[in-house]
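Missing here is one protein chain; the remaining ones are kept as they sit in the complex.
Letters A and B name the chains as they come in the text, with residue numbers starting at 1 for each one.
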Amino acid sequence: MSVLLAVLTGLLVAAGTWLVLQRLLLHLVLGIGLLGHAANLLIFAAGGVSESPAFAPGGTPLPGAADPLPQALVLTAIVIGFGATAFLLALAWRAFRTLGDDDLPGWSGSEPPLENDHSEPQP
Amino acid sequence: MTGLLVIPPLTALVLLALWGRPRLQAAVSLAGMIALLGAAAHLLLEVAPGGILVWAVGGWPAPLGIVLVADRLAAALVAVSTLVGVACVLAARSPHDDPARHPAWHPLVHLLMWGVCGAFCTGDLFNLFVWFEVMLMSSFTLIALGGGRERLEGAVKYVAMNLVSSVLFLCGCGILYGVCGTLNMADLARIISAADTPPAVQAAGGCLLAAFLLKSAAFPLFAWLPASYHTAAPATVALFSALLTKVGIYAVLRLTVTIMPLSGTLLQPTLLWVALATMAVGVLGAATQMELKRILSFHIISQVGYMLLSIAIGGATALAAAVFYLIHHILVKSNLFLIVGLAAAHGGAEDVRRLGGLRRFPLLYAGFLISAASLAGIPPLSGFFAKLATVRAAAEAGQWVAVAVALAVGFLTLYSMVKIHREAFAKEAPAAPVPLAGAGWATTAVLVLATGTVLIGLGAGPLWRWSLAVGNELAARTPYIDAVLKATP
Partner (left out) sequence: MGFAIAVVLLPLLAALFAVPSARLSERLAIILAACALAGSAACALALAPAALSVPVEVLLPWAAPLGPDLALRADALGVILATLVGGVGACVVVYIGGYQRGEPGLGRLLATLLSFAAAMQLLALADDLWLVFVAWELTSVCSYLLVLHTRTREALKAGTTALLVTGLGGLLLLAGLLLVQQATGVTRLSELGAARDVLLASPLCTAALVCVVIGCATKSALFPFHFWLPGAMAAPTPVSAYLHAATMVKAGIFLLARVHPGFGGTALWEGLVGGLGALTILAACCRLPLADDLKQLLAWSTVLALGTLAVLLSLDGAEAALAVVVLLIAHAAYKGTLFLTVGSIDHGTGTRSLARLGYLRRAMPWTALAGLLGASSMMGLPPFAGFVAKEQIKLAGGGWLASGSLLLSAVALVAVAWWVGIRPFWRRRADPDLHPHESGPAIIVPTLVLAVLGLGLGLGGAWLMSPLATRAAADLAGQAVDGGLPTLPTAWAKAGVAALILALGLTVAWQRERLAVACGYLPRDLCQRAWEAGLHGLVALGRACVHVTQHGDLRGYLAVTMLVGAGLAAPGLAGLDWTLAAEPVPLWMWPLCALLTVGAAVAAFARTRLAAVAGLGAVGYGMAMIFLALGAPDLALTQVLVETLVVVLLVLAFRHLPELRAAARPERRRWLHAAVAVIVGIAATGLVLAAQQQQLAPNLGNRLIAAAWERGLGANAVNVILVDIRALDTFGEITVLLLAAIGVAALVVPGAEPRIAIARSPILAAASRLILPLATLLALFWWWRGHHQPGGGFAAGLCLGAAIVLIAAARGGGAARRTLRASPLAWAGGGLALAWLAGMIGLVAGGGFLFPHWLGPLGSPMLFDLGVFVLVVGIVVMSVERLLEAEEGEA
């Protein structure tokens, strides 16, 4: 079970990595989304898994209850991930509107190639 | 410590309510930042003699809930950061800082400061992640404010790389909890040192280290910084340069010193070489640049290398050097960015070759001379002592290669500062610089920070002895661990 979750995590990470290495803006967004999922799954799996929820109805924990802390962490991470995705989409939208292109390798205006003349100017 | 936690969100909320009323916003923002500075100063005075303040938030004891811990390092960093915050908010009142006119600027800055204060003070690894996110998310918007081609390109790179590093941080956090069953830093430290840093912890540590090194802009993960910083507005980038990478370095320090000492693992030599490469590549990059903010951006990287070097060397003296360097660098770097912002506004260009004659602004010139000389390590300013502390620590550890690299990097730093001085300030201008109306606010901020630099130089003795005490405390580890675990039985 845990091995399977580990393999699934690796799979998601690989897919996410593959996506962020693609050319297009959408790929970047999707890739980061997948990596986020992978991180959530990783926390979840690394924290140890159990099939009964972390409840204590009436004050007695369910037998073999899961550890609630990784769940809380994952929940926080999901929500932060949602915020990040919403922002990233807004940024992507604006960037695309401004640059008129969604081809990432072409986005090197903020780091233009160095000029060819020697950079030490003669005063 | 409560003040640090309560004031910034309140200020930010009030500022949000004042959306679209710039004058009120600026006034409230300044007042809020000064209040925060007061809280930070109070905290510093409280712990400066050598106590460690521990506060279990919501009354939940240590491994269960979140604790905030203010040792001298954290308190000092918070105080210096908020001082820079005040200076930047002050500088943002000058009219050349266009994006600072945006109604979102001030609330974002306060939330950024909140994230920074939280990150410095937290004693919980996952809580550190949350503070990182608060800081990052505010910086994301701050850097993109105002739009424009370059800015948005830079922002996308900045955001993408930092989000990936957040993923790495999360992974490290999750693994560490899985292995150690706790997220409290002191508890982690206790468990890990009892087990002699087992491989699984090292693996998680590697993940976390990668995340923190990216935030500190260390080689080879610094690409986001030169890609984006130069596009941001002066006050924004001054704040970023002072705080963001420093929080990364602080995290590296906490991880490699407090939580899991690296000695004996492969990560220590790796960190040392990373530090050296960071110093060298950053300063070499700066030598190739001709635009003010680009030059300085690359210099942030090389300075980060100095601090990482001290951390990698380890031991009380080296850690004291790192502490000293952090404080010096926060002040000087942000000041230089404020100065070049003004310089570019007066001279009407970013490229140093098209600038000139800025020595005609005597206050700005004085601020530049002090900050640039300090960055280049000219005595008796703060940078000299910071560099001296670093190379002496390296020499004491017998790391002569590191000494050689540090000094060579110092030479190239001098080269860059001379380049800026000669081109932008000393030579006659191609076109006479036009004095900027309302630059007084920014100039005041510059002078405040420059005074700080001079004072650090003059008071280097006491400050160093204090840093040494902090270094001893950090290197011993037990004071921190005991303080946290005993405060919350």
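Criterion: a residue touches a chain if its C-beta (ideal position, glycine included) is under 8 Å from a C-beta of that chain, and two chains touch if they have at least 3 such contacts.
Everything numeric here is computed off the predicted structure, so don't read it as measured data.
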The one of B:Gly32, B:Pro63 or B:Gly367 in touch with the missing chain is B:Pro63
Going by the contact rule already stated, which one of B:Ile34, B:Ala210, B:Leu363 or B:Val454 would touch the omitted chain in the full complex? B:Ala210
Selected from B:Ile339, B:Ala373 or B:Leu436 as touching the chain missing from the view: B:Ala373
Listed residues B:Leu53, B:Ala200, B:Val454 or B:Ala475, member touching the removed chain: B:Ala200
Contacts of chain B with the missing chain: which residues? 2, 5-6, 9-10, 13, 16-17, 19, 55, 57-60, 63-66, 68, 102, 104, 107-108, 111, 114-115, 118, 126-127, 130-131, 133-134, 137-138, 140-141, 144-145, 147, 156-157, 160-161, 164-165, 168, 171, 174-175, 177-182, 191-192, 194-195, 198-207, 209-211, 213-214, 219-224, 226-227, 265-267, 270, 280-281, 283-288, 373, 376, 378-380, 384-385, 388-389, 391-392, 395-396, 400, 403-404, 407-408, 410-412, 414-415, 418, 422, 426-428, 460-461, 464-465
For chain A, the residues touching the chain missing from this view: 1-15, 17-30, 33-34, 37-38, 40-42, 44-59, 61, 65-69, 71-72, 74-76, 78-87, 89-94, 96-97, 102, 104-105, 107-108, 110-114, 118-120, 122-123
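Here is the rule we use: only the chains that are shown with their structure count from here on.
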Mind checking the centre-to-centre distance between chain A and chain B? Centres are C-alpha means, answer in whole Å. 25
What does chain A use to touch chain B in their complex? 20, 25, 28, 32, 35-36, 38-40, 42-44, 46-48, 69-70, 73, 76-77, 80, 83-84, 87-88, 91-92, 94-95, 98-99, 104, 107-111, 114-115, 119-121, 123
Help me check something: in the complex, which residues belonging to chain B touch chain A? 126, 130, 133, 137, 140-141, 144, 147-157, 159-160, 163-164, 166-167, 170-171, 173-175, 177-179, 183, 226-228, 230-231, 287-290, 353, 419, 422-423, 427
